[in-house]
Structure formats: structure tokens, C-alpha cells
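One chain of protein is taken out of this complex; the other chains stay put.
Up next is chain A:
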Amino acid sequence: MGGQPLYLEPRLETRLRALLASPGLLHTLTDALGSPLNLVVPDQLADNVQRFRSVYGTHHLAGQVFLAHKATRSSALLRRLAATDAGVDVASLGELQHALGAGLTPDRITATGPKNPEFLWLAARTAVTVSLDTRGELEQLATLVRKHTLPRTRVLLRLSGFETSGVRVLSRRSRFGTGMGEVDPLLDTVERHADVIDLVGVAYHLDTTSLTEKATALEGCLRVLEECRSRGLRPRAVDVGGGFGVDYLADGGQWERYTTELTEAVLGTRPPLTYGGHGYGLRNEGGTLRGRLGLYPAHRPVAGARYLDELLSHPAVSLGGRPLAALLLEHLYDLHTEPGRALLDQCGLTLTRVLEVRDQDAGGPLLVRLAAKADDVALEEHGVLMDPVVVPREPAGAGPGTGTGTGTEPVAVHLFGSLCLESDLITRRTVFLPRRPEPGDLLAFANTAGYCMDFHATRAQHQPAARKVAAWQEGGAWRWCLDDQYWPTTPVGGAQ
């Protein structure tokens, strides 16, 4: 196999660990419902909401936690969310209908993103809060509310293009939101439509992992809110969007070792670690490494609720150096957050069946074909490198490998999808598994509920999209139902 296996083991909390320790259940499910199969764990979502709430508590902040709906299509997760006190952020007509149908009341829904007239109408009709990107959208909403005599609509203004003094913090340009230079005419428009528009606050959402950029944006929002107040408007909230991240890996040491070896593989000082020598954005130019590692920082100890905590503790440089949380609190603003991936951390996994395990004539990694397409397990699409967990068909000790020495040693494999397409690779990297998988075994990809489960899945080549199952624990045993059969009343211990 060449050297030590370079594992990237997934971080598993109690529920996912317990599920993976139930091979009988997982095989029964895939035998009945096919491969790939998505499993969601709704109760985990409620725990995650609680973690965010406790950060609010630490900083004495009020406000709402909105799940970014776009990260999952699951009905079970949304209905479980409805049974908590959290909200949802919807970005399409379909998502809004889904959220209303799942039991989320309009006071717990924010409508964001690109909007068509139908989406705007339903949002205004049901009195959800609308996050507006531009002055044009504000005019469009005001016209719609008047024309259809809808109730006065609560709006947030999404801002972008924040600037700093002293050090210029470069930030990727966003196609959403109104630039800081356009705020005055935007507020003029808000005032002009005061009879149909109720300004409740401002919002930003930056696609970055950088705390500094987000702190800059939050400071910018505070200045705009101050401008609103001086105009006599009464905003009361800042929506800081999402992007709190997930810590995918169990072991930071593995991640560091892997990325170092990947660098060396790109430089040619060790054997390749990827199919076809792919460099994940890195390349070798005359012995010097060029490019940028295009990977999600999969080991990320400060992620999710902890990231929010760090952001809130970050000093506001342009406003006297007080922590941002203290400023929000002192100005009497509520804090809204829109975590997607972070709220869905540990909320599900994707099961795939091994169809074929082939040795290469020339040696090298085993070729493993799965009953799933690359788009069914979209970890690679998000640059998340994480090993699947082997769930053997036969209980340990009873398999065909017993006593022969095969199937007990670590192996290097390439994982292929089931499409008739050269590029259908579940991942381009060489994956190390603690034992040789056999046809019929399952490979379980953990922590796929946020974006990696159904965001990219297609029905290409008439192959099935994964079915989805909701699972929960009851009296020490796992129970399950199809995702769209799940309601908070379904578990026997639930609210019957």
C-alpha cells in the first residue's frame, strides 16, 4: 500500500456513532429502500439549536436562530425544527411553502435570496419578514403590497461592500445586497413607503471563513442602524447570516499529516494521493508550490456555535474596541443568525452499497464501485475530504475473510460512482480504509445532512435519487420512518 494509511476519520457524536454501531438496521434499510440511502436524525437538530441558543444566553442577546433551508430538503428536519423555538430562512417559493406546511409560523420565517413575484406575494400575504437585496426589490414589494392590499410587510435590508479604515480588508464581491454607498437613497425609499413597509433591521451574509471580514460588516451594520434611528426609524435587529462552519474530522493530526503529504505528492516527492494526480488547486512549478488548496478546512475546532461566540467576542475596532456582542446589547438590538451547515452538523449520513472491489493488475489502490453517483454524496463538490465508514455485511469474525488474513489489513482504494462516465468519482483522492471492503458491505458517509445529501443529487441516466429516512431512538432502540412520514408526533414518546 506504500507507507502509513492516511486516514481522515469523521467526527461522530453520540447519535451517528450509535447508528453506525447498528449494522443490522443499516443493511435492512438499504436492502429494503436501495442504495444510496439518506438517513436524517431530527433530534440532533434540536440539540444544535440549543447550542446556538446557549451562545445567545452567554452574551445576553435576544433574537432568532433561522435554519438556512437551502442546506437540506428534508421534511422531517424542518418539522422537527418547527417543534423547537427556532426559525427558518427560505430562499424560494417552494421552500416557503414547505416551511409553512411544516408548521413554522410566519413570525419564524425570513424570505431571502433572489425572489420572483409569486415568492414575494406569498411572503407578504403570510406576513413573513422579507430580506431585500436592492432598492428595486423594495419598490417592487411596495407596489405589490399596495396593488393587492396586503398587510404592511416587515423587511430587513441586506447590505454589502463594507469598508474599513486603517487596514483595507479585501473581501470577495457579493452579488447580493445593497452597497454601503447606496444606503442613503435606500433609506429614502424606505421612508417613502413607510405606510406599507416596516423596517425591522439590516442584514449581511458574507461567504467567507474570516472573522475579521464579518466583524467589519457587523460594525458597518451598526452604523447604518444608527443612521436609521437618526431618521426616526425604529429598527431592532441585525441579521448576521450564516457561514459558521462545521468541524468534519475527528483528529486534527490526521488532517495536518494528510495536507502535508498532499503537498509533497503535488511536488512529486511522494507517490500520488489522488486519481490522475489531481492537486486540489495546488500545482508544481519548477519545484515550488503554486496555487491555493481548494479544500474545505475540514478540521475546524472553532466552528458552529463556537464560531458565533468568537465573532460576538471580537472587538469592534471602529467603535471603541468593545466586543461586538456588547455593542449589539447596548444598542438594544436583537441578533438574528442563519446557520445552515452548522445547524445540520451530525444530523444525517448517506449509505452506499459496495458493488465491486477490483484489484489493479499493476498494483496500486483497489478500485471500489458503489451503488451511488458522485452527486449523491456531494462531499467532493464542497471540498470536504472525509473517510466513509465501512459497515460490513457479515458481523465481524463471520465474514469470508476470517482466518485467511484478507480483509483485516488497511487498504488504499479509489471510490467510483455508478454512472457510465469517466469522471463519476465519489472522490478524486485515494481513500484509506481500515480493512478491505467486500461487495455487499456498506460505506457510510457521515455528516452529509448539510448540503452534501440532496443539494446536488440528480437522476442522470435514469438512476434513482436516494430515498430519505428519518431515525430516532426510543427505549434504547432505533426507530425509523420515511422522511415525509415523520411528524413530531410520530415517535411514541413524542407529543401524542
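Rule of thumb we're sticking to: contacts are C-beta pairs under 8 Å (C-beta built on N, C-alpha and C of every residue); 3 or more make two chains touch, one makes a residue touch a chain; residues count from 1.
Note that in this section contacts and distances are computed from a predicted model.
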Chain left out of the displayed complex - its UniProt protein name, from "Pyridoxal-5'-phosphate-dependent protein subunit beta", "Hdr menaquinol oxidoreductase cytochrome b subunit", "ABC transporter permease" or "Phosphoribosylformylglycinamidine synthase subunit PurL": "Pyridoxal-5'-phosphate-dependent protein subunit beta"
Residue of A:T260, A:Q360 or A:S423 in touch with the missing chain, whole complex considered: A:T260
Candidate in contact with the missing chain, chosen from A:A18, A:L233 or A:L319: A:L319
Candidates A:G24, A:G281, A:P410 or A:P439 - the one touching the absent chain: A:G281
Candidate in contact with the missing chain, chosen from A:D85, A:E118, A:D188 or A:E381: A:E381
Options A:G252, A:G277, A:P410 or A:P439, residue touching the unrepresented chain: A:G252
From A:H148, A:R192 or A:R290, residue that would touch the chain that is not displayed: A:R290
Interface with the unshown chain - residue positions in chain A: 60, 62, 166-172, 207-213, 222, 226, 229-230, 242-243, 245, 252, 256, 259-260, 263, 267, 280-281, 287-292, 294-297, 319-320, 322, 326-327, 329-332, 380-383, 451
